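Written below as C-alpha cells is the structure these notes are about.
A single protein chain has been omitted; all remaining protein chains appear in their positions.
Up next is chain A:
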C-alpha cells in the first residue's frame, strides 16, 4: 500500500447534461490513447463465485467483466476489433439459478490481455480489509474471531437499474465526440467516476453503467432530490463583435467544465488515497484504492489504470455508505492498535465499553467475547 491523490490527469471535462437527480459530466481525453483497449464481456448467470489466491471466496452478482488489451512497448496501436474472440456459443435458456466460477479478480488471458471484474476488484479489497482478525489472542475476542478472523463479511449495494431515472439519464445522454468517461453527480454530489481508454470503448460501455453497483446514498438522493438549476452566464456585456461572442462562449464552456470538476467534485477529486498495485501491464499500473477513511464525509473505493506519467486510462469508483465507512474505520482503528481494545479506546478518547458498543453497532459484535459484550450493553 502506498498513498497518492485521486485525480483526472490527461482528461478534461465538457458541459454537463441533466436528468432527474443526475448530472452527467462528459470527460474527454487530451491526447488520444492508441495502445490500450477495454471491451465488455457479458455473463448470464444468477450468481458468481470468484476464487481468490489465498483460498477465500468472493460471491456476488457479476453481470459483466472487462477485457483489457494493451500493446507491448514497441507496437504502436491496438486496433479496434483486432482482438480474436471465441465465437459466441448458442444461447441456452438460463436455469433458474446458475453459478459461474471465476478464477481471480484480474486474470491474465494471454501475453497482452487480462480479464478484470469491475468494481468487484475494489469491493473485494474493501471486504478483505483486516480480514484475518486479531493477530494477538486478546481475551476480549470470541473464539470464532480467534479461529476464523472476520470469517464472513458482506456489504450491500444498489444496482444501477434500481436508481430512479438513472436509465433515462443514460439513455438521453448525448455522448460527445471523443468522450472517454463520465462523472456522475446525484443531487449535485459527485457519486461515481467512470473512465475508459478510448471513445469507442466508452460507446460500448456507456449502457453497462446501468449494470454496475452504486452506494446506497446515491439511491436515496436519486429518489428524493432533483438536480439544481445552475445557469451559465456568458460574459457578453462588453461584446462588440461576433468574435467577442465566440470567445465568450468558449470561455463559458471552459469555466463550466472546470467548475464541474474542480468546484463540485471536491468530495472525491483531490482526496488522498491508499492504493495497492494489482497488475503491471507494460508501462501501466492497474491498482485499487480507498480514500482515507474520513467519517465526516463520504468515502470512496475504486480501481484505476494509470500510465507512468499519471494519465488515467481507466477509473471506476464506488461511494461507500456511512455504515460501510464506519465498519472499515473500526477495523482500521483496531488494526492500528494491534486489536487491543483498551489502547484503541485510549487513542480515540473513549471508554472501553463505548468501543465495544460501537463495534457491536457496526455489526462486529460476533468478534467479541460474549461476556464483555453483555457487560458493555447492560442497562445502566
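Note that a contact is a pair of C-beta atoms (placed from the backbone, for glycine too) under 8 Å apart; a residue touches a chain by one contact, two chains touch by 3 or more; residues count from 1.
Convention: contacts and distances are computed from a predicted model.
**Student:** Name the absent chain by its UniProt protein name; which of "Holin-like protein", "Isopentenyl-diphosphate delta-isomerase", "TROVE domain-containing protein" or "ABC transporter substrate-binding protein" is it?
**Tutor:** According to UniProt, the chain not displayed is called "TROVE domain-containing protein".
**Student:** Any idea which of A:137, A:234, A:277 or A:347 touches the chain not displayed?
**Tutor:** A:234
**Student:** Using the touch definition up top, pick the residue from A:252, A:282 or A:350 that touches the left-out chain.
**Tutor:** Spelled out, the listed residue whose C-beta touches the missing chain is A:252.
**Student:** Considering the whole complex rather than only what is displayed, give the residues of chain A touching the chain that is not shown.
**Tutor:** The list for chain A reads 14-17, 26, 172, 174-177, 231-234, 236, 239-242, 245-246, 248-249, 252-253, 256.
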